[in-house]
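Let me begin by presenting the structure, written as structure tokens, before commenting on it.
Left out: one protein chain. Kept in place: all the others.
Presenting subunit A:
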Amino acid sequence: MTAVILIVAAFLVLLPFVYESRNLFILLTQIFVFSIFAMSYDLLLGFTGIVSFGHAMFFGIGAYSIGIFMKRFEPTLGYFLLAVLMTIALTAIVSFVVGLLTLRLKSHFYAMLTLSLSGLFLVLAEKWRSMTYGNDGFTFRVPEQFIDRTHFYWLCLFLMVAVFLLLKRFTNSPLGRVMQAIRENEQRTESLGYHVLHYKITASVVSGVLAGIAGVLYAVSLRFVNTSVFTMDITLDALLMTIIGGVGTLVGAIIGAGIIEFAHDWLTALAKEHAIFERWIIFFGIIYILVVMFFPKGIVGTLSSLSWKKKKQHAVKKEEKMAG
């Protein structure tokens, strides 16, 4: 497994040297960005068992922070870093408050609340015209270090790997293990002597900050930001990516991001030939239903349980041989 990941990573690092297709690199950059976003969402959904429908708000905060900083001030690295700090601060505060609410609101009530909160941010972005230019959004210039697409591609790849490793360690830490216990049985975790709320808030804050950073990278890759970053579509993308890839596995979130973004790109291209594909969201709906019905564990989950079964069969055969 580790070998496969290393090979894929090495391949992705070296790809720009042997292949030149601007579109492909833009697509791959998007995949890396959405991988970070999907992994942050999986931390809530897959590891802590918190269903949020408002993850787009953190993404949007990141996207608008960088957009506004670059537009209002000079597009330099210094202001870029300031914008990142701003994103971290804002998302940390918002996700802390949202995490606090999990105390009172369970499952679907919490999901509805996050949905309406992110709706609130959407309205804010629409109405605060002096700052956000309303629905149309605005373009902005990026620091010269990021103008070269290949450099930015490497940066996003590096950050994706960093976030992956960070979250892998995080979810396997004693604290991360308690989060998974909460997903399994909240009441039991409490009676083992853990303050469940502290863990939910920690998960919420880590997840929110990472989603904000994904938002920053997204806006920089487009050099444009509009209210779409706050819409439900962004949250739905994250939901689809984690569920298709495999809930509760970080690799699953990355694979899911890859599949959704590729399918997105491919279906949009097909739409030029067949009008039906203009409604590509319908296909996502069908895929989603099929996955939930037949592969509830997602791609990674299904694969790993398959290989586990094989191992088991193998072991049984061995025993039979020995007995025979």
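Here is the rule we use: a residue touches a chain if its C-beta (ideal position, glycine included) is under 8 Å from a C-beta of that chain, and two chains touch if they have at least 3 such contacts; residues count from 1.
Rule of thumb we're sticking to: contacts and distances are computed from a predicted model.
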item	value
Omitted chain, identified by the protein name its UniProt record gives, among "SCP2 domain-containing protein", "Peptide/nickel transport system permease protein", "ABC transporter ATP-binding protein" or "Aspartyl/glutamyl-tRNA(Asn/Gln) amidotransferase subunit B"	"ABC transporter ATP-binding protein"
Residue among A:2, A:130 or A:187 touching the omitted chain	A:187
Touching the absent chain when the full complex is considered, from A:178, A:219, A:236 or A:255	A:178
Hidden partner chain, residues of subunit A it touches	169-170, 172-178, 180-181, 184-185, 187-196, 198, 202
